[in-house]
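Only a single protein chain was left out; the remaining protein chains are all shown in position.
As written, the chains take the letters A and B, and residue 1 is the first residue of each chain.
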Amino acid sequence: MAAAEPKTVEKTTTRGGPKKPSQIKGLFEGLWVTLRALTSRSQVVQYPHVKEEPHQRARGVIGLLEENCTVCMLCARECPDWCIYIEGHKERREPRREGGKPRTVQVLDRFDIDFALCMYCGICVEVCPFDALHWSPEYEYSELEIRDLIHDKDRLGYWDTTKPPAPRLGYYKAAK
Amino acid sequence: MTSVQSHLSASFAAHLADAQVAVEIETPEMTLNIGPQHPSTHGVFRLIAKVDGERVTEVEPVLGYMHRGYEKLCEVRTYAQVTALVNRLDWLSGYCNEIPFILSAEKLMGIEAPPRVQYIRTILSELARQATFLVFLGSFGIELGALTPFFHTMRDREKVLDLLESVTGGRFHPNFNRVGGILDDLPPGFVEECAAVMDDVDKMCDQVDALLFGNDIFRERTLGVGVIPLDKGLEYGVSGANIRASGCAADVRRDEPYLVYDEVDFDVVTDTRGDAFARAYCRLQETRESTRIVRQCLKALPSGPIMAKVPKVIQVPPGEVYVRAENPLGEMGYYLVSRGGRIPYRVKVRTASFNNVSVLPWLLEGVFMPDLIAILGSLYFILGDVDR
Partner (left out) sequence: MNWWAFVLRLLVIAALIPAAAYVLGYTFLKVLAHMQYRLGPMEAGRFHGVGQLLADGLKFLQKEDLVPDKADRPVFLFAPAVVLVGVVLVFMTIPFGPPPLNIVNLDSQLFVMLAASSLGTIGVLMAGWSSANKYSMMGGFRAAGQLLAYELPLILAAVGVVMQAGTLNLDGIVEAQSQFHLFGTAIPIPYVIPQIIGFVVFVIASQAELSQAPFDMPFAESELVAGFTTEYSGFRYLFFFLAEFASNFAFAAIGATLFLGGYWVPLVPEKALWIVGPIALAVKIGVLVFIFFWMRSTYPRLREDQLQRFAWKWLIPIALVNIGLTGVLKVVA
């Protein structure tokens, strides 16, 4: 940024000098505020009965689209707290065309995310080169036991079905 | 002889509890451990206070219960990962923590983010500032015994956090900045929604003004309490609204403009009294200034790309740089040393709360117990920011 002449001015707060006489009025102003709050509508959502719609971009839980995953381990490497556990093996497949060479493909055996460790930074979703990981705004997956927070690839696959319709393409529909 | 002794020991045994309490009262000074788990310290902060009745004679703050070693962690994380980490320093304004770090990395790389990014960053950091100050205005009321302002300000803070979430996906820890830009553009409809929320925040400021600052009891409790004289404040390195309330118009946003603060019009709110009231009132006024800044940015928001041209793998050339920014709690700075490569060599974080807390032993000498709570509240520190 070019150093422009600052337009800001200083302003000293004026309210309430120490010697200012008591304002009994102030006591009633406060009572008036609470009375208005009492008579206005309450602003809470009765959670289990009524649910707030989470934002489309809300980072609720990570979903895995298994067929996109090539076991490249980028997400596991980039994760700041190493909460992604991936195991895979190589398999030989029939050649695509007749007379072609047989292929080797990576098959995913295990893809676990430990949501007790995850800090929801979104780096894994970002670095995935094949768009196998997505954010879903779902948030209701608390558990009684901490070990149940390790979601395996089936559970992550289910979360993937709850992701918002349009994946990250710059613009979303209006959030609410 | 023995019967007397046995009688004595029996009576001692019977009244052990009495004796214990009595001895504690007779001592001229009672040691009171405030914390590490005490409702008014906002986390694990411990004050060893020597009290004489209701008067505090000596205070020793004990820090470090929440030390998470972030500076060390930063040395083994890539730049993108560090952004996620520094969100957690001052957890109430996570977005503001990212700004100076990203700016320092950009400075070393010689990249400048496109103008639209600068504006969006400014808007989001001001939103985070408002959210933080709304928490302050509410929790300061709680410390002084008024429960209601807390819920009132929380209502509007929720709206502000909703805005942040609709852009970044995270309410507290956005992790939205990347070196050279931001992750995503503003969602459609954001500008209108944001302008409406700014009106709400302004209304809430008026409401809190009536509920707390006009109230005689509140004024009695805070006026003249915990005065930090300007020279003492500067000696201890107090920053933010705490020093502005003592009469020093130090605001990094104006003194060393970063982002687009040199293009918007806002006032640096100061006060001369330096007491708890002044500190709280400065923050209230700054919330109003903040909504002003956001409105101007929304109006002037340019179009354009949201990412500068950066290499796919962020590698920062060798060098060192110090970038500071005006965070809600005060001045925050990152001293970044790079020896090239994907990870920083050393990151030193200057957090505002740590310096603000350092004034406590001097400030709390000879105050009353209830004032101690009021002063702690008015300094407004976050333990994650103190202990790092």
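Basically, a contact is a pair of C-beta atoms (placed from the backbone, for glycine too) under 8 Å apart; a residue touches a chain by one contact, two chains touch by 3 or more.
Keep in mind that this is a model prediction, so the values were computed, not measured.
The chain that is not displayed touches the following shown chains in the complete assembly: A, B.
Of the listed positions A:G30, A:G63, A:P137 or A:P164, the one in contact with the omitted chain in the full complex is A:G30. Of the listed positions B:R77, B:R155 or B:R178, the one in contact with the omitted chain in the full complex is B:R155. For chain A, the residues touching the chain absent from view are 27, 30-31, 33-35, 37-38, 40-44, 46. Within chain B, the residues in touch with the undisplayed chain are 16-18, 20-21, 24-25, 30, 32, 38-40, 54, 141-148, 150-152, 155, 211-212, 215, 217-218, 220-221, 368-373, 377.
Note that in this section only the chains that are shown with their structure count from here on.
Averaging Cα coordinates per chain places chain A and chain B 24 Å apart.
The touching residues of chain A, counted against chain B in their complex, run 1, 3-4, 6-13, 15-16, 18, 22-27, 29-30, 32-34, 37, 43, 55-59, 78, 80, 119-123, 126, 135, 168, 170-176. On the side of chain B, the complex with chain A involves touching residues 77-78, 80-81, 83-85, 87-88, 118, 148, 152, 155, 162, 165-170, 173, 175, 183-185, 187-189, 207, 209-217, 219, 223-224, 249, 251, 253-254, 257-260, 262-273, 277-278, 281-282, 285.
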